[in-house]
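Omission of a single protein chain aside, the complex is shown with its protein chains in their original locations.
Chain nomenclature is as follows: A and B, assigned in order of appearance, with residue numbering initiated at 1 for each chain independently.
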Amino acid sequence: MAYLIIAVVSVLLVALVAWPVLRAAPEGSPPGQGDDMRAVEDELQRSLDAIREIEMDHRAGNLSDEDFAELDRDERARAVELMNRRDSMSAGGAA
Amino acid sequence: MLPSDAVKSRSRFAIALALAVALGGWLIWTSIGGSLETYSSPSGLITSANGTTYRLNGTVAPGSPANAAERAQTAAGLRFRVRDKDRPAVSVPVVYRGSVPDAFRDGREIVVTGHMENGVFQADRGTLITLCPSKFMQEQAEQGKTMPGGIPGESTGT
Partner (left out) sequence: MTLVGRAALLLAFAAALYAVGAALWSRRAGQGRFLRSAERSVWAVFAATTTSVVVMWTLLLANRFDVADVAGYSNLTLGWRYKITALWGSQAGSLLLWMWFLSIAAVLVVVTNRRRNRELMPVVVAVLMGVAVFFTSVLSFITSPFATVSPVPADGRGLNPLLQNAYMESHPPLLYVGYVGLSIPFAFAIAALVTRRLDSTWITSVRRWTILSWMFLTVGIILGSRWAYEELGWGGYWAWDPVENAALMPWLVATAFLHSVMVQERRGMLRIWNMVLVVLTFTLALFGTFLTRSGILSSVHAFGESTLGPYFLALILVVLAGSFALLISRMSLLRSENSLESYISREAIFLYNNLLLVGLAFAVFWGTMFPVLSEAVQGQKITVGQGFFDQVAAPIGLALLLFTGVGPLIPWRTASRRQLRRRFMWPLVVAAIAVVPAVFYAQDGAHWWAAAAIILGAFTVACIVGEFWRGMAVRHQLGGVSWPGAFGQLFVRNRRRYGGYIVHLGVVSIIVAIACQGAFSSQGDLALRTGQTGEVAGYQFTNEGGTRSRDDHKMSVGVSLAVSEGGDQFTTMVPGVDVFTAQMQRSSEVAVDSSPFRDVYVVLVGLTPDGLARISVFINPMMMWIWIGGIVMVIGALIAVWPGRRPRGPAAVIPAGADGRVRE
């Protein structure tokens, strides 16, 4: 009895695992493209968070005005660059 | 950032890192010097000189007091013998004061820290450790169903 159960379950599992391979699914877009996009999005999100944090730190008095001006300028420049990159990527993806 | 700046920062970084590592190494080195304890069996002890700090490992020889925990609190201390695991004929007397683990009894493997003095192992206070609490069965089989030592309710006097 135990052998039968084990055999049935094993066959089921094999079928389940093999199904995606046997079914000749059309290949979607190659992996990586979506990931590239997401990497830039993540980076951008972090940059925006950083800008917000710098601003809060400045308001809270953790940053002097000169330091704030420099940090803020650099971080905003980075965010803009990332936005450009994202836009060019989505334009390229659509084309 | 300018390349020269990067180079300068990199070398400064390396210096800071080396300094930190050296400091840490020194700290470890000085600390380790004062706390070395040689792991030893009873047979390893006898041939060694006095003065070294040992971590004595062996089994409790038969005949240890039943009320071990209580004796270890008296001024005279708990006296028992530690037997070599590999050479049962060799054993060394131990004097110990401090807390005694619940698992202490004849045949139990123990570790205790201390030094030799006139042929007696003077254990440091509170250093007695018993090993292998999850392997109590084999011993029980060996010893038969006798009551272990040190059951508070069963002991008599001090």
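Going forward, contacts are C-beta pairs under 8 Å (C-beta built on N, C-alpha and C of every residue); 3 or more make two chains touch, one makes a residue touch a chain.
Model, not experiment: these values are computed from the prediction.
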Going by the contact rule already stated, which one of B:45, B:69 or B:123 would touch the omitted chain in the full complex? B:69
Given the full complex, what residues of subunit A touch the hidden partner chain? 2-3, 5-6, 9-10, 13, 16-21, 23, 25, 27-28, 30-32, 34-35, 38-39, 42-43, 46, 48-53, 55-57, 59-64, 66-67, 69, 71-73, 76-77, 79-80, 83-84
Contacts of subunit B with the absent chain, listed as residue ranges: 1, 5-6, 9-10, 12-13, 16-17, 20-21, 24, 27-28, 30-32, 34-40, 53, 55, 57, 67, 69-70, 72-73, 99-103, 111, 113, 126, 129-137, 140, 145, 147-148, 150-153, 155-158
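One rule holds for everything that comes next: only the chains that are shown with their structure count from here on.
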For subunit A and subunit B, what's the span in angstrom between their mean Cα positions? 53
